[in-house]
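The other protein chains are all here in position, but one chain of the complex has been omitted.
Note that the chains take the letters A, B and C in the order they are written out, and that residue 1 is the start of every chain.
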């Protein structure tokens, strides 16, 4: 149960709080509030100290007189601001992966690869407080960055980072979901099948259609059912009375999402049930 | 903490368990297992009793020899199978609404209108175990159906159904998010502003562009910031080696999603912070 | 030069004229006007005779009192009403094929396969009066239907129908464009290369991505340049003051269009030109 006093506290900016300063929808700055420090932007600076004790949502003026809003960061703000060394994953794709993997509070999930931890952040956000994300990454050099990003987003405690090649093995079992965002997802399907509970979900995200075809073939071979591949084309609409229109430039493609569920292989007792 | 014994139990079908029988991706049947009852389909019947004690994911043959998989229903399976008296909302839209409203375990959310409770189910799924959805519906006749659908999806305990017109007032305050899926969202913006905590999120889903324009104008008037409108065009891909292509028929449009965040109005102390 | 008297004549419905009777955007009827005949529809009948001597664009009432507009058929009306035994091709795809093949009045074009002659009709329309379409179809049984459709659309004189397998050879040379709408376009690329004039255009229309990949590989092998593949997603917008929105159902995919241009192979004299 959430205590009222906690709610109040969470809404007040304090020393050590994270703040997303929003100038407009395209220009935002994520910082941790520290006494004596300043946020420097091309539109002037903001003294951190002056925010302390104020409510999230407050408007402040920079030294050059520009208005910024001090917002409380969402999990997606953390993701967007994460230090990256790998390809980005968009909120829309995260949204669809979360939905089609059927995860929620309490879910136990394997994910690979960790990369910079962007998708990991979102998965951790949705399985907390009592679920867990086991995140595999074969490239050791990514783990410090991922750990940093997860810590910044306050979800590290729900994640187990593993410096292992998921193609060689999955060490967890009875999983609710396996989520793949790697170059060769088809090489992991068989191990994912073994690691999932019956009826558990697999979701794979791949930029190219050849990856999708290979993955679907492997899913079919391994008794997965309900196999569906989708792509989501998202457009921003520029809404202005008398001049409303979709934006000219858009991201036409990020990746295809394939999802399926584990069925058990036919057993000898598979005969008409009557 | 999830106990191992619980996990086992949840994976075994018992008297009173829900099962989604999947024939193929387009034909599924959601039932509650009861001894002595049969599921009748156009491909033969299945004796409920024979599933008891079996694991989710098991394949069974109908009386006519067709193979069905006994899956554990996801929250979206419950939504898709909900009795409806209102327009449907697609998983992709639910996914985006959940993401852009920034809800998660523990969030306190107001939603309107309840309708048949489809979106309510999803919101409740993501705010559990310690969050809460306050769902407003002015049309009294919808509430019994919504309650039934929420109960079937096992999330009723996280929801407070309210037979009230949200246009007349929102009784909660300090909310994390307000989510609107109604004909005249622009009439609710001012009250939503008051009910939200600073930095809280509002998300509105509307089929027509005129609704969007009116809503955005009202958001701008009420000190909401970071206002963005998107639409998501989703295509299924028919994946088959040597014959892969997007499906011919698709749903070209369900609705536009507009999201924004609450900033506090300029106060007298709004002067450069230095 | 068009004589004014001709223009007048073309706008007056006469015995033997074609008329498209439009009830609404989805229900139209294409007939040839004959004295003593009636058009029978589910909304009543219309006496052909009463149209004679009237201008195209005239509104008439059916025997049941429904209003129809007597329109002069466009080339696309003929295409939509053509008797079909093959897959349809949409006006949007025809439009893009015409544009990317760069044809116009006077162009000499090879097309395969003819099918029911839908695309052939459009190509003939744009190359007339002094261009020519050579249309290859290996399946003899399609030719009578194609001929009938071309005759109905008044463009047969600009077309040479050929009952030949284009994979075995193209008999024309120095062509402005080669247009392929067949199952294995990659098998025709080499012959198309030989048959085209330098700088001439090839356009291939294929429903599946695997067809596209094979075709592009073959184009690259054969010194084609400027190779581009596109897909066009078209939505109808339901425009109604206060309730404007894209239509719910749409055709998500018909096919990919690949186009390229012929360059000559490197010759021995290919050295810096200075």
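Quick note on the criterion: contacts are C-beta pairs under 8 Å (C-beta built on N, C-alpha and C of every residue); 3 or more make two chains touch, one makes a residue touch a chain.
Not measured: the values here are computed from a predicted model.
Checked against the full complex, the one of C:32, C:174 or C:194 touching the unshown chain is C:174.
In the full complex, subunit A contacts the hidden chain through residues 207-210, 233, 235-236, 241-254. Residues 1-2, 7-8, 11, 22, 25, 45-47, 50, 55-63, 65, 67, 69-72, 74-76, 91-92, 94-96, 98-100, 102, 104-106, 108, 125-126, 128-131, 174, 197-201, 209, 212-213, 216-217, 225-237, 239, 241, 244, 246, 256, 258, 261-267, 270-274 are the ones on subunit C that touch the missing chain.
One rule holds for everything that comes next: only the chains that are shown with their structure count from here on.
At the interface between subunit B and subunit C, over half of the residue numbers involved are used by both copies, so each side presents largely the same positions. For this pair, subunit A with subunit B, the centres built from the Cα atoms lie 19 Å apart.
Averaged C-alpha coordinates put the centre of subunit A at 47 Å from the centre of subunit C. Computed centre separation for the pair subunit B/subunit C is 45 angstrom, with centres defined by C-alpha atoms.
Counting only residues that touch two or more partner chains, subunit C has 209, 233.
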